[in-house]
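Left out: one protein chain. Kept in place: all the others.
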Amino acid sequence: MKAVGARLPRYDGLAHITGRTTFVDDWPTPPGMLWAKALRSPHHSALIKSIDTSAAAKLPGVHAVVTAADMPVNMVGHLEALGVPKDEPYLAEHEVRYKGQPIAGVAADSEQIALEALELIKVVYEVRQPFLDIRKAFDPDEPQITPDGNVFFYDPHDHRKVTKGDVDAAFEKADVIVQGAYRPAAIEQAPTETQAALVVPEPDGRLTVYTCTQAMYFTMGVLSTHLQLAQNRIKLVGGTVGGGFGGKVDSATEPLCAVLTLKTNRPVKWRFTREEEFLYASVRASWHVEIADALTSDGWILGRKVMTLHDAGAYTRFSSYGATKHSFHLSGAYTIPNLRTQAYVIWSNHVPTTAMRGFGVTSASFATELQMERSAKALGMDPWEFRLKNANRKGDLMPTRKPLEDPSTIVTIQAAAQAAGVELSAGLRELTNAPRSGDSLPEHLRDQPTIAKLGDPTS
Amino acid sequence: MPAPPELLQPTSESEAIDAFGDGVGVTVVSGGTIVVPDMTYGRLRPSRVVLLTRAGMGGVTREAGVVRIGAGTPVGALDDAVEPLGSAARGVADGEIRAAGTVGGNLCAGPAQDAPRGDLQAPLIALGATVRSAGKGGERSDPIESFLGNHDGRLVLSVEFAEPAAAGYARMDRKHAHTYTMLAVSACRAADGSVRVAASGVGPFAVRLTSVEAVLAERWAPEAAAKEALVDCDPPTDALASAWYRRRMLPLLITRALEGLA
Amino acid sequence: MAKHRGRGVAAIEYPTGMNQGGDPSQAWIKVKPDGRIDVFAGTVDLGQGSKTVHTQIAADTLGVPYDTINMDVSNTDSSPLCTGTFASRGTFIGGNAVLIAAQRARKKMLEIAGEAMEVDPDDLDVEDGTVFVKGSPDKSMTVAEVAGAATWGIGDMITGSGAYLKPYESPDPDTGECDPDHDVSYAACVADIEVDDETGEVQILRLVQAYDVGRAINPTLVEGQIQGGAMMGLGLALLESSYPYYPDPENRGGEFGSYLAPALADMPEIESVIIENHSTIGPFGAKAIGEMANNAQAPAVCAAIHDAIGVWVPEQPATPERVLRALDAKKDGTDAPRRDGKRVIYDEAISVSTHAHASSKLRKIIHA
Partner (left out) sequence: MKLIVNGRECEVTRHGMTSLLEVLREDLGVKSPKAGCQQGGCGTCTVLVDGEPRRSCLMPVAAADGAAITTLEGLATGDALSPVQQAFHDSYASQCGYCTPGMVMAATALIERNPSPSRDDVIEALGGHICRCTGYVKILEAVESIAGSAR
């Protein structure tokens, strides 16, 4: 019997259904375990003038209080390996850039004692005006998030640029230009398991890190850099996670537990509350996308210009990656030969954002598909026909000029129409993704620019 | 660390009244739906808790047109209660929460962190309920609208109201079983023909809409009356809806609730 | 007061694997003396079912039953590297690593069986836990016997390791030119909705969705991704926002009572069609499904809102307030796009042309 293609039972199904699946929070409590909690900024933006942890440290039941100075390395960039500069301290040092930013950590005998200890930490802030509206990123009078401004630098541009064909000529030639603005929202990943970590010191000096990370080796790398420990001094235990959706790639809880463990030589657990998860953990980013399409009156998209603003929140994390991925999908499931897109990563005093299901592309799909709908309506054309007419075909090029081998825009639209009971005309029902010819090869698609290394896709 | 709270578990109403005393420094816990999470999150560290689980203060009686509901009655026991109370009760969270939360707790519930609470308050205002409570100076009864928000130092014992001649209820939430009610309106016509109207979700506690009632006392003009609602309240913006949206919806819900009295 | 029905469609595509590559996954396999198989990978199972899918890939590649395999992704001591479970890479990249490791373990298994049976390994095949001579299935050994022979007779070990990597590729800074993905999945979604024009409430009645996933390694798990994604997409379309008054950072929902994650009561009729247009390089033809499953609903719902009541709601989510304000604008005639020559300009009220400073270069990007 073949396993592939079969509806075999879940490998972990029986464990789930009997309550035996062990998530981070479910490991037996090791003897002497302490609970961690973090002091978080009450302000969206402020300078930290001083931090006094002495009263908290004296509270009975408190075993350690740590601040930025206790982190062997406080700043680790998520994408340092790809040349993206690190910018986010694990514990805030001289300033806070978002409400909820962690400033200090406490390890205590119970969560209740840890919470009380947080109230005894005295931080003096100098509150600043926050920067919140990314549309004002280049405005002269707005607050500046960094000394270099509010905009991430993609060397050599201040935005991710994708260009293809001759956009200006396409707009010149267009019969109609349709222009719109789209604002996809920040949302919380909200897995039912909140983020949690448990770090246990082992007799041989290693640390066992029970983790809900979506990426064990990535988190191991982040942790080993923070702690300046070789990777074989750390063992991550995980792989079984109560939902992630992108929200568990930031290594939010592991470093604090590990540092508190190194301080106390005791196991330390930190489990985010739901409130922390909703309000202070990273979210899917908010975006602002403006699109202008150059259309012919018979329903072809000759060209497209896009301006995207990505609200990264207070620090970069994976934002530069996400905005690049976004840029590569701004023509959607359709072929647009002339393209100019500019995507800006803007820092703000919102919570830092991170990956979430569909990272970068969810926003592109929303903006471009609503734009498609409007363009069809502006042309007085059936939205199904407009989509199928411009749909990707074999040999068409993506915005990156990568040729498409076997795109399924047409077949998925036809299947959805059929399942939903939408009557497509015979002409539309019979369309295929065959390489363009005849009516499907209008003049503006005759010389789709190709790149030599990928060869001629239609040959 | 401070000592854990002293825990008193009265087994009768009179024991509960004694344990509560003048209420100073006392946290009353009935279903636990509000106090337990507040304690878990470190927002509340009571010094003295009176836990009413075994005080036997629940129960609904109907006698000669008067309904009396014990403070310890779970919200879930009110599914079939007199309207508009029954409709409001059925709309609270889900069955598991309704089985825990009680009438007394609901009357004392101020807003949650980021949304309104206390769904039973408005229907009880519309029903013209009185609240019997204990505390400093002994037992007393107050009209519910003056009790709401002034419950410090009072232990709710029961609420009491006359069955209305007619009732109406209209509610908006965002469909999910456990989101808080965004806005709700309760209306009742008493046996003497007088009409009372109240709204939830327009402030920290439910509000009696006397300006609406005043128009209705003149003439039966629900839409005209509904327009007066904003004289009596200033709806908030919160995570569920903006003040703009609540202001827009309030007259609509009032007209819908008043349909029950037509 | 009236309720209006509308229908909208959206078509989307989604890349498989981390954008620009550079994201390896590795796997290794050993066979116990009784023929039971241990597969070690680093792919974290978030619930999507990667343990199941990896096990299915290993079973068919090795030619052994599904239930003879242990799939271990539990720790970094025994599991090899995986870049992580994100970017729609688990089945494709993690799966390919398992596939390659299993092919190598299978080769080793057949070599050992060949030695034990005194047959050329090229003449051997393995299916359902039995190694046999092609064309003469009577000449066979069970995998357990082969593993026993390896351990106790030959003094060898049946293992295999594998890795899958598309090297990192930098886009051209001026054109974006590069080869950023492994393959592309596609989907289309039809949303049927109902709008209450008095309250602005939108209810989704039905979502019909067709997904090209390359190959459904486990069709039930694929359905699970499509259905779960549909509800997350419903949340994006109508309910969820970390900042209900964005960019204002206040009034955020800090609990499920005030953050509107879709619940059972929100569930519309959901119908899924799986199309299997095989990838030429995915494991058994598979492409990605996980992430894209929440991308098509929001635009389809917004198109349906326009179909129902003739207004556009370009800000997510389409809350009752936004729908009502759009209806108000339509009533006032202030919703019509501005026409400037052949340009039809929507959404000026929310665009940078209204909100950015006159000197901001953002104002010139698409308006030029």
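List of remarks:
Think of it as A, B and C in the order they're written, each chain with its own count starting at 1.
Simple rule for what comes next: contacts are C-beta pairs under 8 Å (C-beta built on N, C-alpha and C of every residue); 3 or more make two chains touch, one makes a residue touch a chain.
Predicted model, so just to flag it, every value in this text is computed and none were measured.
The undisplayed chain touches these shown chains across the complete complex, A, B, C. Interface note: of A:G77, A:P191, A:G239 or A:P267, the residue touching the hidden chain in the full complex is A:P191.
Within the entire complex, the positions of chain C that touch the omitted partner chain are 45-49, 220-221, 223-224, 227-232, 255-257, 261-265, 267, 270.
Not every partner is drawn; the one left out touches chain A at residues 9-10, 12-23, 25-26, 28-29, 189-194, 241-243, 245, 271, 273-275. Residues of chain B in touch with the missing chain: 4-5, 7, 9, 29, 31-33, 36-37, 39-41, 46, 49, 51, 53, 93-97, 99-100, 176-178.
Heads up, the rule we're going with is that only the chains that are shown with their structure count from here on.
Taking the mean Cα position of each chain as its centre, B sits at the greatest distance from chain C.
The distance from the centre of chain B to the centre of chain C, with each centre set as the mean of the Cα atoms, comes to 46 Å. The distance from the centre of chain A to the centre of chain C, with each centre set as the mean of the Cα atoms, comes to 15 Å. Counting partners per residue, chain B has 113 as the residues that reach two or more other chains.
Across the assembly, chain C contributes residues 252-256, 259, 261 that each touch 2 or more other chains. The touching residues of chain B, counted against chain C in their complex, run 93, 112-115, 172, 174-180, 237-242, 244-245, 248-249, 252. Interface of chain A with chain B (complex): residues 59-61, 111-113, 115-116, 273, 275. Those residues of chain B whose C-beta lies close enough to touch chain A in the complex are 1, 40-42, 45, 113.
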